[in-house]
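After the C-alpha cells below, expect a handful of questions from me.
Complex shown without one protein chain; remaining protein chains in place.
Coming up: chain A.
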Amino acid sequence: MNRLVLLALQIGVGLVGLGIWHVLTVYPVLGETRQIQFFFSTPGAVLARAWAELLTPEIWGHLWITLQETVLAFVFGAAGGIAFGFLFARNALLAAVFDPYIKAANALPRVVLAPIFALWFGLGIWSKVALGFTLVFFIVFFNVYQGVREVSPVVLNNARMLGMSERGLLRHVYWPSALTWMFSSLHTAVGFALVGAVVGEYLGSSAGLGYKIHEAESVFDVTGVFAGMLILTVFVIVIDTLVTLIENRLLVWRPQAGNQG
C-alpha cells in the first residue's frame, strides 16, 4: 500500500476516535454534559491541560525523575542479566542447581515487591529502580542465556579451527551472539524498566509521572489523569524511537535491520 495513503488512514483512525470522544462528551448525547465530563473529560480539555503542563517546569522535573529511574533500572538489570546469563550458560552445573530458584523468582508477580522495596529503599528513586531491575533482569538474563547457548555450532567450530582461544571465542562469538539476543528484547526490557518506574511511583512516591497521575486520580481530576497518560505515552514513544535508532545502529549486520528505513 502507498505510504501516504497508509499515513492518512492512520491519522484518520485517530481523528475519528477523538471525534467520537468529543461528540459524546461535549454534546448532551448520553446525558448531562457536566456529569459525562466528570468521568470522561473532553479531548480538548486533555490536550489543553497536557500542553499547559508541558509549559511548566514542574512536569519536566517529574519526567526527569522517571527517566532516571528507567535508565538506572535498565542499566543495572541489563548488566546483571548479561553477567548471570553468561555465567549460567557457560556453567551447566550452576544453571542446573539454580534453575528452580530462577523459575520461582521469575514466576513471582513483581508488583507485590513494590511495598517491600519502598520499605527497604525508601520512597526515593531507588525503590523504583529496584522494582524495574527485577523486571529487566530476567528478560535480559533469559535472552543472554539463550543467546550464548544457541550459538551456531558451525560458526563456533569454524572459530575454533581458526585457532581462537576461549577468550577469543568469548569476544568474537559468544558476546556478539548474546548481544543480538539481548537487543532483540531491548524494546521489552526498556518498556519493563519504565513499567517498574511508573508502577513504583504510583504505589508510593513524591515525584515522577506515576506520582503525578496518582495525584490527579486521588482528587478525581480525570482531565489531569488523561493529560498525565498522554505525556507518559509520548515519553514512551520517544524512548522507544531512541531504542530503535540504537538497535539499527548496532545490529546493522542483521538482514532485517538493513531492510528498514
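General remarks:
As a convention for this text, a residue touches a chain if its C-beta (ideal position, glycine included) is under 8 Å from a C-beta of that chain, and two chains touch if they have at least 3 such contacts; residues count from 1.
Note that in this section contacts and distances are computed from a predicted model.
Looking at the choices "Nitrate import ATP-binding protein NrtD", "NADH-quinone oxidoreductase subunit NuoF", "Endonuclease" or "5'-nucleotidase", the name in the UniProt record of the chain not drawn here is "Nitrate import ATP-binding protein NrtD".
Checked against the full complex, the one of A:Thr33, A:Asn106, A:Thr180 or A:Asn248 touching the unshown chain is A:Thr180. Considering the whole complex, the residue from A:Arg90, A:Arg149 or A:His172 that touches the absent chain is A:His172.
The chain not shown here touches chain A at positions 152, 154-155, 157-165, 168, 172-173, 176-177, 180, 252-255, 258.
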